[in-house]
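All protein chains of the complex are present and in place, except for one that has been dropped.
Order of writing sets the chain letters: A and B. Residues in each chain are counted from 1.
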Amino acid sequence: MAEASPRLPRGFLAGLRGRVGATGLPWVSGTMLLLVVVAALFGEAIAPHDPNGFNLAAAFKPPAWQEGGSLAYLLGTDNLGRDVLSRIIAGARVSLIVAAYAIVFSGVIGALIGMISGYFGGRVDAVIMRLVDIQMSIPSLALALMIAAVLSPSLSTVVIVIAITYWTWYARIVRGEILSLKERDYVALAKVAGCGTATIFHRHLLPNVMNTLLVLATLQVGQVIIFEASLSFLGLGIQSPEVSWGLMLADARNYITKAWWTITLPGVAIMLTCLSSNLVGDWLRDTFDPKRRQL
Amino acid sequence: MTAALLEIRGLTKHFPVAGGLFAAKGAVRAVEDVSFDLFPGDTFALVGESGCGKTTIAKMILGLERPTAGSIRFKGVDIVNAGRTAMLDYRSQAQAVFQDPYASLNPRLKVKTIIAEPILAHRQERGDVLGRKVAELLDTVGLPASAAELYPHEFSGGQRQRIAIARALALQPRMIVLDEPISALDVSIRAQILNLLADIQEEFALTYLVIAHDLALVEHFSSRVGVMYLGGMVEYGPTEAVYANPAHPYTQALLASVPRPDPDHQPPEGMISGEIASALAPPPGCKFNPRCPRALPICASAVPTRVSPRAGVSHWASCHLLSQNTNT
Partner (left out) sequence: MTAAPTPLLKIENLQAHIKLRRGTVRAVDGVDFEIAPGETLGLVGESGSGKTMTSLSILRLLPRAGGHIAGGKIELDGTDLTRVTDAVMARDWRGSRISMVSQDPLTSLNPVFTVGDQVGAPFRYHDMIPAGKSLREAIVAVLDRVRIPSPAKRLDDYPHQFSGGMRQRVVSAMAIACAPRLLIADEPTSNLDVTIQVQMMRLFRDLQAETGMGIILITHDLGVAAGICHRVAVMYAGRIVEIGDVRRIYRQPAHPYTRALLDSIPHLGQKRRRLYAIGGQPPSLIDPPPGCRFAARCPNRMAICDQSYPPSRTVAPGHRASCWLIEADT
């Protein structure tokens, strides 16, 4: 039968396995991201202290490596004596929950609208794209403020705000992919075979769009976390007693000179999470780039 | 006279240019008033060069484009305005094989899903029965049953085209539209696929509509031929008749220009000049007239009618020269 052609991977996981050889795993960023996920999942078990445990006597303890610090509070304490490390770990959970929900909602809504717009074209496409244009011309923070003013600040508000802000991004990109995908011969042949629109969507269009969607989603994690932090910083998002990195930044605003670790370390956590998710997203995109298929 | 399987009358397709929310600024006249019949068991070839409209005609016949005007009737049933059930029924009888074997198969689907797709779309069979049908089809096209579990990228171009043919056969159609079925394949593989197509045509009593630009291939493979130029059909007839006595100057020029594996053959000069005009602004009158070596004054103003060079044979050409000769 066929002489052995190169074993190209099929399916997403097999795809990863098959192509790791070509690009190499993103060891550093992957591990960092993994740490954040672990912190989010098992936070309560690994945090050395209660994130909300007040202890005014232990307020403003510097990180362990500085003079005056102690190993009990590795990263120091804030103005209320709460352990910074424990709060960072607790904050990871909130950040990832928000990111997960927001990305799933905006991704699903955006992708669906993008697919409909791209596939049907004509009036439908024109109307949807104008809506997208209109929404994208409103600064996202202003939009967030408007929505948050209506809803009371909470975790769900943050998720809703982010979903509403970001769906347009997915819609645009997915629409672009669909525009070229729907011209493929195999889509035309599926129509000739008698397949209905729904079948074409789920058998031919969606799987070929999935890769792009996944890459987009990973690249968005960082953006979403920063956005959430901004909202919480402004008081529109997470409220005490819940912990969020943005909230930590807000609380520590007044103590920058006195206790640098209370604001810098949560900031570093945000930066590292954002950076590692971007790097993993880049790696995913490069790995799935069809031009890398040979050689 | 047997009833035609497919009747095309006055088929026209204009693509608006600069469309969108505002009115079209102009139109590409891709197909203009084309009529022909396809009889059961025929292999009818539509030939022509780029921009002649043959692919657009194929798409309209397959229901992938909507005609601007004209009718398409399959077994007497109107296809253009067909409702969902009628269309689905038509689709179970009219299938297609396209040119590019690398683009015809969804790279993410297993071969068995690809081949079974038409059957699944018509909800005809499932499970084991489906599996057996797929194995049968693979055997018909000369591939082993184990191919069903593999993905397209594990096959060569010729093998992929076989898979595409297996899919086209899945619903036991009456008619298959073949759009340049071998031109993207390696030369030494082409004959394999051509022979396969000839074999299955005989075995399953199929009718073929072939889109091709290779005139030698068309002579070998088809029983009837229609020559297209810039959206219109300029000549039509049984292959032997058209090739032996091409009536239209364009057909003559085409046949003369075909490269032959004969070092002593030189195409005669002066049969055709210049370039193909744009379909946005085709020349008035006979569209071939600016390039025709024997154009008459009337050719630039009036569209020629169909004339048969010899009575009794369904072979005609649209040319003023013929009307003159045969004295209407």
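The definition used in the following text is that contacts are C-beta pairs under 8 Å (C-beta built on N, C-alpha and C of every residue); 3 or more make two chains touch, one makes a residue touch a chain.
What you are looking at is a predicted structure, and each value in this text was computed from that prediction instead of being measured.
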| item | value |
| --- | --- |
| Listed residues B:A4, B:L64, B:L255 or B:A295, member touching the removed chain | B:L255 |
| Residue of B:A27, B:A145, B:A216 or B:L296 in touch with the missing chain, whole complex considered | B:A216 |
| Absent-chain interface as seen on subunit B, which is shown | 49-50, 156, 158, 186-192, 194-195, 198, 213-217, 219-221, 243, 253-255, 257-267, 272, 275-276 |
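Please note the rule applied: only the chains that are shown with their structure count from here on.
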| item | value |
| --- | --- |
| Subunit B partner contacts - residues on subunit A that touch it in the complex | 1-3, 5, 8, 10, 126, 184-186, 188-196, 199, 203-204, 207-208 |
| Complex interface listing, subunit B residues touching subunit A | 20-21, 62-64, 88, 91-92, 94-96, 98, 100, 103-106, 108-109, 113-114, 117-118, 121-122, 143-144, 146-147, 151, 153-156, 159, 164, 167, 170-171 |
